[in-house]
Structure formats: structure tokens, C-alpha cells
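Every protein chain but one is kept in place in this view of the complex.
Let's turn to chain A:
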Amino acid sequence: MSLNPDPDTADRLLDAHAAAEVKGRSLWQDARTRFMRNRAAVAGLVALIAVCIFAFFGGFLAQYEPDYVDFALIGSNATQGVPSLETGHYFGTDSSGRDLYARTVQGTRISLLVGIVGAAVAVVVGTLYGAIAGYAGGRTDGAMMRTVDILMSVPYMFVLILMLVIFGRSILMLFIGIGLISWLDMSRIARGQTLTIKGKEFVEAAHATGVRPLTIILRHIVPNLLGLVIVYATLLVPQMIITESFISFLGLGIQEPNTSLGALISNGASNMQYGVIWQLAFPLFFFVVTLFAFFFVGDGLRDALDPKDR
């Protein structure tokens, strides 16, 4: 083989090089291609967008306010409150004669909000806690992660209910409580990832140029955790929705006149023997679709973004 490649090969190599430059893909573009190839994830994303449109704009289609009580329907729900397009009660009415369509829109919206806000609180607290513990290392790390271990063995649902009883049952308390108990997993994941990032050259370079530790964590480590954080945030939202629905199912969460999917399912479940199956079916449908959508999108994002799973 000669040392000088023939001109054709050289040209081709140059062409390939140029093409590679034009087609250079970032990590995020790469991830998007992989995500789009995953059919379940794309279907989940479409379902999720549909649910969001329903939750935030579905109210414009409602013929009744969610808290409007049709006194004529109370007691004759099974015959008069049937879902129909003519009466304007698309999903029928609930046991108090309120329009179930408007209620479901409201419930889905609140469930989504609780899920997203709860996950956001958990992600911010957990990521910072984990990144600080991982970056600090040594004894600080040990003490911080032992604390997480101890908190993990606390039966959080009982403590959350205890807090709701003591500080009053408000949406704000629910947001704070759910967020505060669910950052533990996130902190462990963030810490693990921080440990690997910590040894990279760019962190060392920042350290050598005299950047303060807190700035290194916020500027250099947290942005590199972003992919992982997005994946687990997406998987955390359905968990939060389940937690909130659990508490609302017991009647301890969202209070009237507000409602959530859990509260609606609870109402539907307690009335199902009276032949008003739609009171259970519609909220349950939206609950299941929302959870499925989030799980599929989360799985798809994990496949696309999590470097471990390739």
C-alpha cells in the first residue's frame, strides 16, 4: 500500500469530511431522532398533548360551570344525568347534579398541576442536594446521604397525611408536602451522576482557574445533569399524580369545590352501584391515559437521553 492515497480516495475523504461537518449533530438532536423513532413514546407524547389541551382549553366547550348545581337532577341522576350531547352534559352529571365534563376538565387540570409542580419541587431540591453531596464528597457526602437513607425508611404517606391534618388541608400544603417527600430518589440519582462528572477535565479546569465550588456546581455540574433530570422528572410526574390521587381518594387532599382525578374516581366509586357508571368511567379514563402517556414519554426519553441504557 502506498503512503500517498490516490487522488480519488483523497477527494472522497474530503467530501466525507465536509459532509460530516454539515451533518454534525448535537447530543439533543441525536436524542430527538432516537425519541421520534420510538413509536410508543411518540404516541404517549401525542396523548399527553391531547390531555393537556383537554385540561386547559376543554373548559371552553363546557355548557356549565364546574360548580353549577342542577337541583332538578339530584336524586334522578341515573335517568336524567346520563351523558348526552343534547343536554350539554357530555359526560353526564355527578351525584350533586354538577356537569361531569366540566368537573373532569377541572380535575385533570389540577391533577396535572399537582403532578408537575410536585415533580418540579422534587427535581430542584433533589438535584441541588445530590449535586452538593456528590461534589463535596467525604464526610459531608456521607452525612447527607445517610440522612436520605433515614428519610427513605419513613412511611411518607402517613407523615404527609399527618402534616395535612396538622397544617390544614390546602392545595399549597399538598404541593409542598408531596414535593418535599419525593426528592429523595432524585438526590441519589443526581449524586451518582455528579460523582462521574466531578472527575472530568472541565471541572478540574474551572477549579484550577479559581471558580468557587457553588458556582462550579451551578454552572458546570447541574447543566450536565440536565438530561438525566428531565428523564426522571417525566417519570416522577405520574408518581406525583398517583400520590395526590391517593390522598384525594381518601378525601384528605383536594377539597370541594375544587376537585382532582382522585377525588372524582372516589366519587364515582362510591356511586357506581346506583347505575351511574359514567361517574367512574370518565375520570378513570383520563387518569389511566395521563399515566400511560407520561410513562411512555418518560421511557422514550430515557432511551433517548440516558447514556447508560444504550
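Assume a residue touches a chain if its C-beta (ideal position, glycine included) is under 8 Å from a C-beta of that chain, and two chains touch if they have at least 3 such contacts; residues count from 1.
The rule is short, and it goes like this: contacts and distances are computed from a predicted model.
With the options "NADH-quinone oxidoreductase subunit C", "proton-translocating NAD(P)(+) transhydrogenase", "ATP synthase epsilon chain" or "Oligopeptide transport system permease protein" in hand, the undepicted chain maps to the protein name "Oligopeptide transport system permease protein" (source: UniProt).
Screening A:Met36, A:Ile53 or A:Val154 for touch with the missing chain picks out A:Val154.
In the complete complex, the residue from A:Val82, A:Met145, A:Ile189 or A:Met272 that touches the missing chain is A:Met272.
Note on the undisplayed chain: of the listed residues A:Ala206, A:Leu291 or A:Leu305, the one touching it is A:Leu291. The residue touching the chain not shown here, chosen from A:Ala50, A:Ala143 or A:Val165, is A:Val165.
Within the complete assembly, residues 146, 149-150, 153-155, 157-159, 161-167, 238, 242, 245-246, 249-252, 262, 265-266, 268-269, 272-273, 277, 280, 284, 287-288, 291-292, 295 of chain A touch the chain that is not shown.
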